[in-house]
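Removed from the display is one protein chain of the complex; every other protein chain stays in position.
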Amino acid sequence: MPQKFWEDFDIGFKFKTASITVTETHVVNWACLTMDFYPLHVDKEYAAKTVFKERVAHGPLIFGMAVGLVGMTGVAADAVIAWLGVDSLKMRAPVKIGDTITVEVEVIEKRETSKPAQGVQTWRYNVCNQRGEVVLTCEMKFLMHKKER
Amino acid sequence: MPQKFWEDFDIGFKFKTASITVTETHVVNWACLTMDFYPLHVDKEYAAKTVFKERVAHGPLIFGMAVGLVGMTGVAADAVIAWLGVDSLKMRAPVKIGDTITVEVEVIEKRETSKPAQGVQTWRYNVCNQRGEVVLTCEMKFLMHKKER
Amino acid sequence: MPQKFWEDFDIGFKFKTASITVTETHVVNWACLTMDFYPLHVDKEYAAKTVFKERVAHGPLIFGMAVGLVGMTGVAADAVIAWLGVDSLKMRAPVKIGDTITVEVEVIEKRETSKPAQGVQTWRYNVCNQRGEVVLTCEMKFLMHKKER
Amino acid sequence: MPQKFWEDFDIGFKFKTASITVTETHVVNWACLTMDFYPLHVDKEYAAKTVFKERVAHGPLIFGMAVGLVGMTGVAADAVIAWLGVDSLKMRAPVKIGDTITVEVEVIEKRETSKPAQGVQTWRYNVCNQRGEVVLTCEMKFLMHKKER
Amino acid sequence: MPQKFWEDFDIGFKFKTASITVTETHVVNWACLTMDFYPLHVDKEYAAKTVFKERVAHGPLIFGMAVGLVGMTGVAADAVIAWLGVDSLKMRAPVKIGDTITVEVEVIEKRETSKPAQGVQTWRYNVCNQRGEVVLTCEMKFLMHKKER
Partner (left out) sequence: MPQKFWEDFDIGFKFKTASITVTETHVVNWACLTMDFYPLHVDKEYAAKTVFKERVAHGPLIFGMAVGLVGMTGVAADAVIAWLGVDSLKMRAPVKIGDTITVEVEVIEKRETSKPAQGVQTWRYNVCNQRGEVVLTCEMKFLMHKKER
């Protein structure tokens, strides 16, 4: 793939990732790996008595998978120098076991830095389920290479 | 453990979690589970040529583990109704394979809501390594039960 | 949490852990990790012809999860110097995929040792399913710190 | 077990392995470990629209499990010096989540080498499901010890 | 393999399993699967200050792997009706990351039951490391098929 730069992504640029089904295996392996055994995620009996009626995937799992799905597209990999962080990460709707998620990405902010070879961009991730409902949103900030002149 | 409420956590309240070593197994299992195979995390040869000189743990992995470590303390579980999201999540320093992390938590914001039985709090998580350096910071927002009157 | 000692746990003291659902993922990952591919646990066709009618979780898996659930309560962690072993571990009823387990712990034995700073205790673990049936019982022995005088 | 040699396996010799159920956990863990997130394997919505109607296990997963099932029988372990490779590996029918596989092995070729202490054999693996349908076939070549004279 | 029975295993019968190296991956995956994050197993900094100087594998992990290693030999699988439990399970020496374990099994007890078709046996498992040191011992009880007459 050709090298990409800060200049190649304008505000309003959008793309979509591949999709993946969030399985019970993801939820159990996640609980294990991150030590997050909150009963809504790992205790069927508890979950059945909540408003959700069943176990719900961990929010940070959906965030982690969103980061991976975007990375797998290869859209920006070469352009990114560093991940500057995330803001406004919010769960919008529960992700249940068996739901299939896709990430819709949009460039929403773009600015130069004091270094002529580096720029910053903010990309909004909307994670959607198989019914098109938005389940998680967040704003990712990246430091990017600018074209040399 | 006794039931806890919004009223039980004042601005300035602090606590610390247990510690855990971030191993190669965590990094590999994470890459797998979230499909994040960015070479800095999974390719030794690539990583050796970066400023980090070696593979670095994924930022969202450290965030996920921080959420789990705080949950395992049991400090607030009963008080929390829902996780409202996270802001200002930033990596401050690289976490390398073999580093050991601990989370220091501080209540930094607290407000009532329109519902008398529910309040909101913001907790700052400082994730530190074995040398006491802060490696990740973020601000978690929780909806909490208030005491019934 | 305040430091706990041998003196803090009297015969008859009881507590209960959190609960967790034993999933197919647990059973498959367990078979993998411990190389226990006995067909009752991993072969649906074989299991369907047994008295159990379906796959059953490995006994040592339920034991391992019981140890973890008790540890996560934090009730005794600081007091324990070493795990001296387990006796009378028995499966009382099958644990099927989808069952949710909880551990009820009771201190059943307590004695001093030749060292004034160390005592021994035996704790009985009753692992129960979501219908309150006991599925596994065992007696765990711990070496514990005594209060300094 | 007694040491086995090239001479102990004649053309036409057959044996069968134990059986194992291919679960969603296998498919998800496989996708993770080998980075093979092709949607037919990991995206329920996509798979529902294919001729298969549901997710299908990865072919190389079935191959990998076949290798393991044959190894676990212990039939030839001592006789084998090295695995020379595989030919004619083909999927014959889809393996769906919940199918149970068994491997039927037959020695189909046998020849001496230039070294008097080593011979070569080709073993055909037929992987079958719980309905006796062949789902994968391949021909494995092994370098083997010959009896010393 | 030919069917085996209670009569085929006399007191004093001994056999040895294959060996396996206990890796950091086993310890981390175990902690995850069983929720046992006791710092001696998962916190390098903590472990360095103990008498062990480094992380030690969980006792129940070594027990679980011993059960699997014995099962993989296939020595008794067909003869066993049910696992009646375990007694006198004790850690004798620490297992460190990188140690290689083998199980030595000996039949130490054998008795008839009220049912003419069923007998009971106790098998002692001695788990040894690569230096031949015994690291775990336990006594496993099995219900077994007797030969029909």
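Just a few scattered comments:
By letter and in written order, the chains are A, B, C, D and E; residue numbering begins at 1 in each of them.
One rule holds for everything that comes next: a residue touches a chain if its C-beta (ideal position, glycine included) is under 8 Å from a C-beta of that chain, and two chains touch if they have at least 3 such contacts.
The model shown is predicted, which means the values in this text are computed figures rather than measured ones.
Contact with the omitted chain, checked across D:47, D:69, D:127 or D:144, is made by D:69.
On the side of chain C, touch with the chain left out of the figure occurs at residues 29, 32-33, 35, 37. The chain not shown here touches chain B at positions 24-25, 28-29, 37, 39, 42-46, 55.
Taking the whole complex into account, chain E touches the unshown chain at residues 18-21, 23-26, 29, 72, 98, 100, 130.
Definition applied: only the chains that are shown with their structure count from here on.
Matching residue numbers shows that A-D is the pair in A-D, A-E or B-D whose interface repeats C-D, with more than half of the contact pairs in common.
With each centre defined as the average position of its C-alpha atoms, the distance from chain C to chain E rounds to 17 Å. Distance between chain centres (mean CA atoms), chain B to chain C: 29 Å.
In chain B, the residues touching two or more other chains are 20, 26, 29, 33, 35, 37, 72.
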